[in-house]
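Note that one protein chain of the assembly has been removed; the remaining protein chains are unaltered in position.
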Amino acid sequence: MPVIDLANPTRFLNLVNRALPWLIATTIVLFAIGLFRAMNAPDDYQQGATVKIMFLHVPAAWLGMLGWAVMAISALGTLVWRHPLADVAGKAAAPIGAAFTFICLVTGSLWGRPTWGTYWVWDARLTSMLVLLLLYLGVLALYWTAEDPGRGARTAAVLSLVGAVNLPIIKFSVDWWNTLHQPASVFRIDGSTIDPAILTPLLIMALAFTLLFVTLHLAVMRNEILRRRVRSMRLLQAQEVHA
Amino acid sequence: MELRAEELTCSRGGREVFRGLSFNLAAGQALLVSGRNGAGKSSLLRVIAGLIRFVSGRLTLEGGAAEATIAEQAHYLGHLDALKPALTVAENLEFWAEFLGTRSAIKPALETVDLVRLANLPAAYLSSGQRRRLSIARLIAVPRPIWLLDEPTSALDAPSQKRLAGLMHDHLAGGGIIVAAAHGPIGLERARELKMDSE
Partner (left out) sequence: MSALISLLVRDMRLAVRVGGGAFMGALFFLIVVTMMPFAVGPDLVLLARIGPAILWLGALLASLLALDRLFATDHEDGSLDLLMMGGMPLELAVAVKGIAHWLTTALPLVLIAPLLGMMLNVELHALGWLTLTLAAGTPALTFIGLIGAALSVALRRGGLLLAVLVLPLTVPVLIFGVAAANAAITGPAPLGPAFTILCALSLASLVLGPVAAAAALRHGLE
């Protein structure tokens, strides 16, 4: 089905309603497998079982960035291609991405306390993730204060594109600056440096989280479409009672 | 009850708006203030409402509540509607009913202006005529003897203007006093007239 067919909100809603139960089931299954493998993965010789926060922290970081990437692509859809559902996709991705970024920061902080001795340092990787969270909160503030969904969507789209410059900064921050956070170990040019015993559960968890993101994203998009319908109906209702 | 103004003089921004204005209004009487734009009609209403201080003269209400000022016994319906778009129709009216008076039920007031169906709609969605009607509902919800109306029929369509005329007659029949500023007739046939000319 070409993307253009999904431009019709009603058809989109029908598709989502049919697909959602399958997505939820698959997500649960993947989480079950991933958590089982994660619990059975070996402990770190230095950190002990604490290292298993990684299975939550790393996917959350990836999804925080994925959320913004979805917003940036949706922004192109809104501003350049004028796809009718693009701004709904962008608005739906924002709270989910923000939540995952927040989870990443909190789990990282809890992990850092026993490992580095402090809950927070102002190093490049942590600060750029914090800036990402601030950007998310700014976009959310923009959506909340816009009276008219259309205008809010266009300004948010511009902000999404501008903020996308932060994503490569986050990715490469640990390489460009000397930081406390460990350098890249999964997505590297010469292959990953993590032992497969930990890498495999990590990738399964990442897949599970990504599917969770997709499920949530579609559900939030559905809610937003319904919300806009309610608003239109209320406007109609007000016009029926003559002035 | 009698509202009495003697030799009222008012100036704003260094410019004298009116001087030596006098009138007497007994219970059940209405005053229609006419004049061109800038003649000071709105300023006169705001002086009676206590929102502007007058430079000289006297303004007294005899027979009203002993401890209350004139402002506390008057309703002011100005150009602005004093409505918050983020609150619903019912929430707006409930607030003014509680703030300005006793805890009166707002449903009868909403019925009088035919806005009950929109009670839970955010005020942002109302047309200007509907907003005007909601302001008028405020006058019904909280009983006060003096009504100060500034161009009350603006933004109202013909049926709503008729309804307002009926409400004004009921108010006068109940012993109230009305001072209204308008460019043309608003449905008060037996009102006394005060023509204000700007110099």
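Order as written gives the chain letters A and B; numbering starts at 1 within each chain.
Definition applied: contacts are C-beta pairs under 8 Å (C-beta built on N, C-alpha and C of every residue); 3 or more make two chains touch, one makes a residue touch a chain.
Given the structure is predicted, the values throughout are model-derived calculations rather than measurements.
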item	value
Contact list for the unshown chain, restricted to visible chains	A, B
Identified contact with the non-displayed chain, of A:22, A:81 or A:119	A:119
Residue in contact with the excluded chain [from B:7, B:72, B:157 or B:170]	B:72
Full-complex contact with the absent chain, from B:100, B:116 or B:165	B:100
Contact set of chain A toward the excluded chain (per top definition)	118-123, 127, 130-131, 134, 137-138, 141, 144-145
Residues of chain B in contact with the chain not shown	12, 46, 49-53, 68, 71-72, 74, 76, 78-84, 86-87, 91, 94-96, 98-100, 103
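The definition used in the following text is that only the chains that are shown with their structure count from here on.
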item	value
Chain centre separation (chain A, chain B; CA means) in Å	55
For the chain A and chain B complex, residues of the former touching the latter	147, 234-235, 237-239, 241-243
Complex contacts: residues of chain B adjacent to chain A	114-115, 117-118, 121-122, 124-130, 133, 155-157, 160
